[in-house]
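Can you read through this structure? Questions will come right after.
All protein chains of the complex are present and in place, except for one that has been dropped.
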Amino acid sequence: MSSANNSKGVPYILKLVIGLVLMFGGMYLSVQKPEFMSFQESLEKSGIPLDLGKTVAIIGVFLILTPLLDLFFFKPLQESITNRTTELEGTFTEAENLRSEMTRMKTEYEDRLARTEAEAREQIQSQIKEAQDLKKQLMADAQAKADQLRKEAEVEIANQKKQALTELRVHVATLSLQATEKILQANVDTDRNRKLIDDFLTTVEAKN
Amino acid sequence: MNGTPFALGLAALGVAIGLGLIGSAAMSGMARQPEAIGKIQTPMLIALAFVELVFLLTLFLGLNMVK
Partner (left out) sequence: MGDLLHLGTTLLAEGGAEHGAAHHGANFVGLMVYLVAIIGVVVYLLADAKKGLNNRYFTRWTTQRLEQLYLFVENMAVGIIGAHGRKYIPMVMTLWLLIFFGNLTALFFATSPTADLSFNLGLALIAVFYVQWEGMRANGVGGHFKHFAGPKLSGALMILTPMIFIIELVSEMMKNLSLSLRLYGNIDGGHKAAEAMNELGKSAYVPFGAFLMPLKLMTCVVQALIFTLLFCVYLSLVTHADHGDAHGEAHAH
């Protein structure tokens, strides 16, 4: 293609000169009507209205006009159409690139979102589990403490009861002795009576 | 008065039939394959031009004979 363009060869100035020569030659042929053009008369008579001078001149005009119009309009038009096409193509590829970039970013974002969500869920789960563990442990602790307290309380109660009982026995024994003393006066040996009362009390205790 | 108008009419008749044939063939082709309209149109126009030329030649000669 480029070689064909280069081999076009004929420079415009040559075309211009040839065109002008043809134009003026045609004018001469048409207006002056030299001898050798007289065959046109007979053509005219037989009904072919031909004026070769005009023909020659038209060829000259055309030779001048074509490159002129080409340079003046067709080349710029072609250029701007080509530019427009390439620009459009560029815009399209750019848009395509942007779109693919956006798709990539979107998938990335979605990935990250999913990952974050999973992470959060996991964390919540672990927190819940921890809390449950803690709760269980706390409850166990509390239970143990309560048990211990109760046990201690029971032991103390038992101690208190025992103490109260012993105190009560001593008190009762003393009271009984005093009462018996009053009743029996001196007849009775204190030691023997005490022994009796003690026996009695143990039976009572056993009964209780 | 010579027979030139009649002869021209005869030529017009023949050429009209030819043009009609080309047109009808092209029309049926286009109707059958509407997507090929672009491909059919160019040869159709060329054929029309050639047939028309026959009449133009006749007209040319005939009108010259009228003189």
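Residue numbering begins at 1 within each chain, and the chains themselves are lettered A and B in the order written.
Keep this in mind: a contact is a pair of C-beta atoms (placed from the backbone, for glycine too) under 8 Å apart; a residue touches a chain by one contact, two chains touch by 3 or more.
Note that this is a predicted model, so its numbers are computed, not measured.
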Displayed chains contacted by the hidden chain, counting the whole assembly: A, B
Per the touch definition above, residue among A:66, A:103, A:116 or A:203 touching the missing chain: A:66
Among A:48, A:144, A:158 or A:172, residue touching the chain not depicted: A:48
Touching residues (missing chain, whole complex) on chain A: 1, 4-5, 7, 26-27, 30-31, 44, 48-59, 61-63, 65-67, 69-70, 72-78, 80-81, 83-84, 87
Contacts of chain B with the absent chain, listed as residue ranges: 38, 42, 45-46, 48-50, 52-53, 56-57, 59-60, 63
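We take it that only the chains that are shown with their structure count from here on.
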Chain A and chain B, separation of their C-alpha mean positions in angstrom: 71
